[in-house]
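In this view, the complex is presented without one of its protein chains, the others remaining in place.
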Amino acid sequence: MQRILNLACGSFYALGAYTGVSAVTWALGHGLPAPLFLLVLVASGLALAVIGPPVERLLRAVYDRDESFQLLLTFALVLMFEDVMRFVWGTAPVQLGNAYLVYGRLAVAGSTVPVYNLVVIAAGGLVALGMGGLLTHTRFGRIVRATAENREMSAALGVDLRRVYARVFTLGVALGTVGGALVIPATAAVNEMAIDVVVEAFAVVVIGGLGSMRGAFVGSLIVGVLKAGAIATWPEVEMLAIYVVVIGVLVLRPAGLFAGAAP
Amino acid sequence: MTLLEAVEVRKFYGTFCALDGVTLTIGRGQFVSIVGPNGAGKTTLVNVLTGLLAPTSGAVRFKGRDVAGLDPVRLARLGLARSFQLVHVFPGLTVAETLAVAVLARRRRGARLFASLAAERATWDEAAGVAELFGLADQLGRPARTLPQGDKKLLDVASAFALHPEVILLDEPTSGVSTADKHAVMAVLVEAARRLGIASIIQVEHDMDIVFGYSDRIVALHQGRVLADATPAELQANDEVMATIVGRAARRA
Partner (left out) sequence: MIRRGLALAAAALLALAPLLAPPYQVTLLLPAFAYGIALLGLNLLFGTAGLLSFGHALFVALGAYTAAGLTTRYGVLSFEAIVAAAAGLAAVVAVPVGLLCVRYVKIYFGMLTLAFGMLFYSFLYKFYALTGGDEGLRVLRPLLLGRPFAELDKVGFLTGPFYYYALALLALATLAMRRIVRSPFGLSLRAIRENADKAAFVGVSVRRYRFYAFVIAAVFGAVGGTLLAVPTGLADPLLAYWTHSGNLVFMLLLGGFEHFLGPLVGALAFIFLQDLVMSLTAYWRFVFGALLAIVVVFFPRGLLGLVAPERPA
């Protein structure tokens, strides 16, 4: 949307995951009823979004420079966040145990699925719908879309680009940290999850075509299904499969599967 | 003999029709001016003629070949070159380097990996020769970004000339140049074309003095259509068209 590719978005995700583990462990230790841990996760993710504005402030220093410098600055953030996480949580994977099973399991198509996973999937769908609604139906959404189309024009029309950027960025950070927090009951928080997310997000964007909401949605579905399929059949190739698909899409449909958006 | 032709070209931007059935043939040895008010579709026409934009329908042929399938490099090799309405220069390259890039490309020496650039005497001499023609000879060592706007424009045009094309398309070569200097620029263009063996010039121009003074032929565009396509003398006899184009040009100025 912002035409800034943020390598650090993966770090926000990982940070959200680590913080989620700590927050829930702490809350459960202080007598929080187990079923409420979901709220703690969301709250910790949202709280973490406070790092959004200062980071955005830093990136603002290079908004008008070549994209390469923006990429590099986010890489600097990745290095720093990586050590912050190492400092606070160490290098071993951090896990929540099986708290997520408090919601029980459900038999679906012959296998049992923890209800928690379904809750997360539903939450993901809701967020996607909410974002779509936000972008198409609110004033803020229209401004964001107009700005993504044409910075100069929006600026000329009196849109305060800085505020728009700051808000979009913080929103993105919040989505990242909450997303990271939500997945950790099912997986461990590890440092490497940062880059996996960056590449997956890139895959989603490439498959969907840049700047197309519908494309992003379908792209994320494809990536998700692909991942699940690879993990179920041949776990070694999970990430490999995603890279192969990204490259394949770029070869065959450079503008993304939903061409029409600007390349 | 026809060099460049457009047949029933239409170009839509979304639903907006910028060119609405333009048919045009440019022969060898012609100096053609395209005139018309702002938004008439002149730049769009130049872009379609040079393959930068694909026409929505219709065809553009250069020497009998469909321009649509040719990239700018192939077009340059076939003998078609252009300059842009908004100046396109290489900000960090000097005047000499800019012209050398074009000369090397024309002589198919641009991919030489281990040859010494400094030893390319013939290339530098030729670049200097072109700079001389355009009055840039004493600026050879200056980076393009430090040139005054008018010289940038000249450099853009000069680098197209350095390709020794048969047909050259110039989108407002004198925009930003004062009226007094416009004649000097035109004289340079005509002289350079003669010296470099360029057969045809197609230019977009607003100044009617210039248009009537230098053109063999004038194509008047209006709202994406060809309003008139005639010699200056024929046009001058046609009061109705004159009123439209000169009137508009006057209002614009």
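Read from first to last, the chains carry the letters A and B; within each, the first residue is number 1.
FYI, a contact is a pair of C-beta atoms (placed from the backbone, for glycine too) under 8 Å apart; a residue touches a chain by one contact, two chains touch by 3 or more.
All values reported here derive from a predicted model rather than from experimental measurement.
Student: Can you work out which residue in A:L72, A:V115 or A:L171 touches the chain that's missing from view?
Tutor: Of all options in A:L72, A:V115 or A:L171, contact with the hidden chain holds for A:L72.
Student: From the list B:E5, B:E120, B:D151 or B:E166, pick the residue that touches the absent chain.
Tutor: Spelled out, the listed residue whose C-beta touches the missing chain is B:E120.
Student: If I consider the whole complex, including the chain that's not displayed, which of B:A111, B:A180 or B:A233 touches that chain?
Tutor: B:A111
Student: Mind pulling the chain B residues that touch the left-out chain?
Tutor: On the side of chain B, residues 50, 71-73, 76-77, 81-82, 84, 88-94, 97-98, 100-102, 104-106, 109-118, 120, 123, 143, 156, 159-160, 162-163 touch the unshown chain.
Student: For chain A, which residues lie in contact with the unshown chain of the complex?
Tutor: Residues 5, 58, 61-62, 65-69, 71-73, 75-84, 86-87, 195, 199, 202, 206, 236-237, 239-240, 243-244, 246-247, 250-251, 254 of chain A touch the chain absent from view.
Methods note: only the chains that are shown with their structure count from here on.
Student: State, to the nearest whole Å, the distance from the C-alpha centre of chain A to the C-alpha centre of chain B.
Tutor: So the centroids are 49 Å from each other.
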